[in-house]
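Up next, chain A:
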Amino acid sequence: MIEVRIHGRGGQGAVIASQILSYACFLAGRYAQSFPTFGAERRGAPVAAFVRLDDRPIDLRSPVAHPDCVAVMAARLAETVAVTAGIAPGGLVLINSDQPATHYDFFEEDCRVVTLNIGAVALAHGLGSVTMPLINAPLLGAFARLTGMVPLERLVEALPRFIPAKLGANEAALREAWAAGAKLVR
Partner candidate 1 sequence: MLWNVTTAEYLNSGHMACPGCGASLSMRHALKVLGEETIVVLPACCWSIIAGGFPTTALSVPLLHVPFATAAACASGVRRALLSRGREEVTVMAWAGDGGTFDIGLQALSGAAERREDFLYVCYDNEAYMNTGIQQSSATPAGAWTTTTPAGKEFAYGKKDILEILRAHRPAYLVTATIACPEDFLAKFAAARKRRGFRFIHLLSPCPPGWKIDSRDSLAVTRLAVDSGVFPLVEMDDGGRLRLTCEPAHPVPVADYLRAQGRFRTVRDEDLEPLQRRVDERLESFR
Partner candidate 2 sequence: METLQFDDLIAPADIREYPVSLTTTEANLTGSWKFSRPRQAKKTAPCRDACPLGVDIADWLHLLVRGERDAALHRLRAVNPLPASTGRVCPQFCRRACTRRDHDAAVRSGALERYIGDYGLGVPFPVPASATGWSVAVIGSGPAGLAAAASLAAAGVAVTVYEREAAPGGMLRCGIPAYRLPKEILAREIDNLVISLGIQLCCNVPVDDRMLAELLGEHAFVLAAPGLGGSPLPAGIGAGPGVYRGLELLRRLAAGEVLPGDRFAVIGGGNAAIDAARSLVRHGRQATIIYRRGIEEMPAYPEERREALEEGVEIRLGTIVAAARGVDGGRVELDLHEALRAADGTVSTGSFSDRLTVDGLVAAIGQKASWQPESHKRLLTAGDFHHGPASVAEALAGGRRAALEMLRRRGMAREPAVGPAEIAANPAALAVLAPQPGVDPPRVPHRERRNSFREVCGPLSAEEALQEAARCLRCGTCTACGLCWFFCPDQAVVIDQRGVEPVVRFDYDHCKGCGLCAASCPRGVIDMEEDS
Partner candidate 3 sequence: MTSQDPVTPARHVREMLLGSDAVAHGVRLCRPAVVSAYPITPQTHIIETLSEMVDRGELPAEFIKVESEMSAIAACLGAVSAGVRAFTATSSQGLAMMHEILHWVAGARLPLVMVNANRALGAPWNIWADQSDSLSQRDTGWLQLYGETAQEALDGVIIAYRVTEALRVPVMVMLDGFIGSHTMEPLFIPDPGLVDDYLPPYTPVDYLDPDNPLTLCAATAPDSFYELKKGHARAMERAFDVLDKTFAEFGDRFGRRYAAVETAGTDDAEILVLSTGALTGTVRVALDRLRRQGVPAGLLKLRLVRPFPRWQLRHLLTGRRRVIVLNRAVSYGAGGILTQELRAACCGMADAPAIHDVIVSLGGKEVYPETIEEIVVRADELSPDESVWRP
């Protein structure tokens, strides 16, 4: 089973991102589950969402305490929220950041940090604004490539159900980030 945690801010779409990812896994013929940290939604406040992926039906419903991979949708969150808490040894942390990965050497956990300026990818495709780039699609593109959870085409297929607007731009951003992710794979 692969367990994923996505950190974001209220309104950024962490929950949608978790749903797209799990749905793409479902389309790929696997068992998946996504759920948010539950609570009242407040714009800007830190939120988290989870995805579980397995080849068998998933019974477990507790919050993801030991993620295999973590996605961080806002660079600042990596400094204020314990994004690596409980991460499996050597687990992947993708941070939407214009800083190099070494910037995050302060993480105490044993993990592999990867940074990518996903916001810039989103803005380059006209998704959102400088104050709130809509980074769901490119984030998932990079994250899926880095984790190998789901093939690119399933992710593209999953997109329209959740992001019906600006589909072309989202798909293009997703593919660009996927390609960028490929370069980051060590």
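Heads up, the rule we're going with is that contacts are C-beta pairs under 8 Å (C-beta built on N, C-alpha and C of every residue); 3 or more make two chains touch, one makes a residue touch a chain; residues count from 1.
The candidates came about this way: all candidates are chains of the complex that A comes from, given by their letters.
This is a predicted model, so every value here is computed, not measured.
If you had to name the candidate from 1, 2 or 3 that touches chain A in this complex, which would it be?
Answer for chain A: candidate 3.
Applying the document's contact rule, which stretches of chain A touch candidate 3 when the two form their complex?
Touch list, chain A to candidate 3: 19, 22-23, 26, 31-36, 38-40, 56-63, 65.
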